[in-house]
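What follows is a single structure, and I will ask about it in a moment.
The complex appears here minus one protein chain, its other protein chains still in place.
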Amino acid sequence: QEIVVQGNGRVDAETVRSYVTGSGSLEEARRNMIQSGMFSDVRLSRQGNRIVVNVREAVTVNRVVVEGNRKLNKDALEGDLQTKARRPFNQATVDADVARLKEIYARIGRAAAKVSARTVDLPNGRVDVVFTVDEGGKTGVAEINFVGNEAFSSRRLRELMNTTEMNFLSFLKTNDVYDPEKIAQDAEIIRRHYLKNGYADFQLVSTDVRYDEAKEGYVITFTVSEGQQYRVGSVGFDSRVEQVSPDILKDEIETQVGEVYNAEDVEKTLSNMTNAAVRRGQPFVIVRPTGARNPATHTVDIGFVVEEGPRVYIERINVRGNTRTRDYVVRRELDIGEGDPFNKVLMDRAERRLNGLGYFKKVRITTEPGSSADRVVVNIDVEDQPTGAFSISGGYSTSDGAIGEVAVSESNFLGRGQFVRLAGQIGQRSNGVDFSFTEPYFLGYRFAAGFDLFSKYSDQTQYSRYENRTTGGQIRIGLPLTEESGVTLRYSLYEQSLKIPNTTRRPFNDCSVPIPGYTTLNPNGTAAYPACAYDGEASIAVKESQGSTLTSLAGLTLAYNTVNDLRNPRNGLYAEAKPEFAGLGGDSNFFRISGEARYYHEIYEDIVGLVKIQGGHIEATGRNRSSNGLLTFGGDLRLVDHFFLGPTLVRGFAPSGIGPRDISTPDSAQNALGGTTYIGGTLEAQFPIPLIPRDLGLKGAVFADAGTLFGYRGPRGFDVTRDGLITCGVATIQPECVDVRDRMVIRSSVGASILWNSPLGPIRFDYAYALSKDEGVIRTYPGVGPVRVGQDQTQAFRFSGGTRF
Amino acid sequence: CMVGEDLHHGYVLDERALAQVKPGMPAEQVLQIMGTPSTVSTVGNKSWYYISQVKSRTLHFMGDTVTDQRVTAIYFNNGLRVERVALYGMQDGKVFDFISRKTEAGGQEANFVSQLFRGLGTFIPHS
Partner (left out) sequence: CDTLASLNPFDQGEKYEMKIVPDVPAEKIYDDGLGRMKSSDHEGAAKKFAQLSKNYPYSEWARRGLIMEAYANYEAQKWEDAITASRSYLSKYPNTKDAAYAQYLLAMSNYNQIPDVTRDQERSEKALAALQELVQKYPDSEYVSDARNRIQIARDQLAGKEMEVGRYYLEKRNFPAAINRFREVVSKYQTTRHVEEALERLTEAYMALGITQEAQTAAAVLGHNFPDSPWYKDAYALLQSGGLEPREESQSWISRAFRGLRTAALGQ
């Protein structure tokens, strides 16, 4: 059959014919052609053995333009429009586009935006379509009100919600935009909050939203009926599975009689009981809560029914979506495998553990029916997230001055779950580079084996007159013992080299090594003491430690951690003990143990209390060979291995500001000798600062610290002048004996700090006033007269801030 | 003993159900009582195996050691009626090292560089 096409202009006959041949009947061809939008009218007729197709083409669109848009850029908007250049003009499509633009603006909080469309005829017979947008003001949430809430203040409920009211910060934030979906989520948050605090009858009566012209925003009113607060009347359970006896379940119950009814405790009890049953080989158990409310006595009687669920097994576990992470990295995190009984609680634990890995944007575990009634297929859909991080960060702290760090890290190296990090630090008083690698599943077991290499230089002269460079490496194996506790075994080998600067600008060693033309000399050419000590002179203990020493040390860290989230702690205990033994070769021989315990507890809503204790001791276990062959006597622990503590022990003190000092020269402030034993305690409370909007991220804290550091066990006399004699009295050069002031005084302070989670990164200001400290002693030095020496160095104000960009 | 966790894997054997399986019983009835078997023989699925295992994990990092392994085998005759029931315990299992060699498989190895620049090279088949 021949097909004749009439009336086509731009569209060539071949395309029209392919529509006719491609469809079953003439009617279907006509419908397809109209639907294609190319033609405004199509008529098909059969004349003899010919089919005549008569078409009238729709006029073509020349250009599509959006004008008046400031908030959203043109391309994004034009991408969404269905009306396209060089396509036939269709009024229905244009109207749909107007509605679409309105909806886009509503979603970004511009519900008041007005959109209109017009066409402009062009001389070449085509038409331009122009969409004009008037964006209007920002329609955020002006007010959030609550009606019927007595138990909790409106302010408290507002703080629970994600959506916030517009305020002077509106230009910075986006969570004050009215979004029905977010409001529904907020309603759920409020409902859970009430159920958590005993209001079993709680009902959200209505959520009324109206646009208020005057306030230029939405006013949202939640009407709630709280009902009474219930306490737990009685707790009972009946187990219909004889292998699961009631006494197993008794200690899994979280809700106590008489306590305020808490829905979350009930949920926690359910999962605890199921876990207990699973551990006893009963994986098919289902625990169902029952609640009988007794309005008269404001109590609710809770019951837990333990039943036998369906005996379903896992047929297959499919890991999907892992474009980077390897299959076994996901599979090894599951305690359950194919062929095992299916249990919802273990599934949720696996999902939480996988999300905790940090390799995935999100992890969702779903099930679908298997090949037989008692088989189910488990699908684990993961979405890899880039785990590589290249970060440049800068900061300032009173102890290290301005510091900057460049770091490259990858926490899912080659999808094998391995962690790799290379970082370089540059600062006023310190610089360094370090590399670390960790394999979380060494040899298939749950060992986290890894190694670190580092080289760090730090200029301590602001506090103790020497510069120190440490270079070395460490290998470590982390062994988790239980869900909360683990031990890390470590062997590290590092070389420490200590140097005392001796230049005209920093003459800290010019008594021993006079600087020509600078140090005043005695007639016999030696440095005139004590004049050479006025401009700051390193303690002879420091002089003895000059040079480099090798330390080969083995140690372990025992850690116990039940804190909810270490970055934002609310509840839980973190405790660690670190015994270390140096002496497998190398120059240092000592046994050192240090420990710390921090207990967080949420005292009242958002106010977190912290109790911290810390302590440590070091004991020499053999000759610590000095690195420069000077004749010495006294204790044999090297100066550098002592504890040098300050603000980390008691805030309000300068670094190395606490502990034994050498008062043989007037410059004792900068000549801390370090101690062998320290003990410290802290009481702190962190709270959100009232009256300031929450989204600024400001928190305050008040604290009280106390602690002490004592017990200098280093050498006490050196033949600095190498004349074979140790002369302790005032000699021509520096006295060759250390005069140690070592008091077990309790240092304490009280203070407050402001923590600001600023857009530039976490910043912390600490102000602490020292209540008690070692006041030191008055000593007269020849040619100087009476001087107070040996007192602790305080530093009331500390600032540390950093940003990662 | 040490704080340990017993992990039950595979089929949960119910002695009473097993006692009901008698020689001559048709396969459908066995399916009713025991449920779908863990696996069936590669040989014309006329022998059904219900495999259960208990692994204990004393310390998390130690990994799990198999402490009890039991296979309940049900053999059927050509008429698909129960011929005999056999039990295999831990002691029947042979202990040996699995072959470490594996058949080469293709596909782009996720080398670090390609991941960084996302430009995966063309696929090199291992024929």
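Per-chain numbering from 1; labels A and B assigned in written order.
Methods note: a residue touches a chain if its C-beta (ideal position, glycine included) is under 8 Å from a C-beta of that chain, and two chains touch if they have at least 3 such contacts.
Given the structure is predicted, the values throughout are model-derived calculations rather than measurements.
Here one chain is not drawn; of A:40, A:62 or A:355, the residue touching it is A:62.
Check A:70, A:155, A:210 or A:567 against the missing chain and you find that the one touching it is A:70.
Across the entire complex, the residue among A:5, A:20, A:38 or A:81 in touch with the chain not shown is A:38. For the chain missing from the display, the contacting residue among A:7, A:227, A:291 or A:321 is A:321, taking the whole complex into account.
Mapped onto chain B, the interface with the missing chain covers residues 9-11, 38-39, 41-45, 47, 49, 51, 53, 55, 64, 66, 69, 71, 73, 88-89, 91-96, 98-99, 101-103, 105-110, 119-120, 122-123, 125, 127. The chain not displayed touches chain A at residues 10-12, 14-15, 18, 22, 36, 38, 62-63, 65, 67-72, 74, 84-87, 108, 120, 122-124, 128, 130, 133, 138, 171-172, 174, 315-316, 319-328, 331, 337-339, 415, 444.
Quick note on the criterion: only the chains that are shown with their structure count from here on.
Centre-to-centre spacing of chain A and chain B amounts to 41 Å, using the average Cα coordinate of each chain.
The residues of chain B lying in touch with chain A in their complex are 3, 5-12, 35-36, 38-39, 51, 54, 59-63, 110-112, 115-116.
Touching chain B in their complex are the following residues of chain A: 278-279, 281-284, 311, 313, 324, 335-337, 339-341, 372-375, 388, 413-415, 444-447, 479-483, 486.
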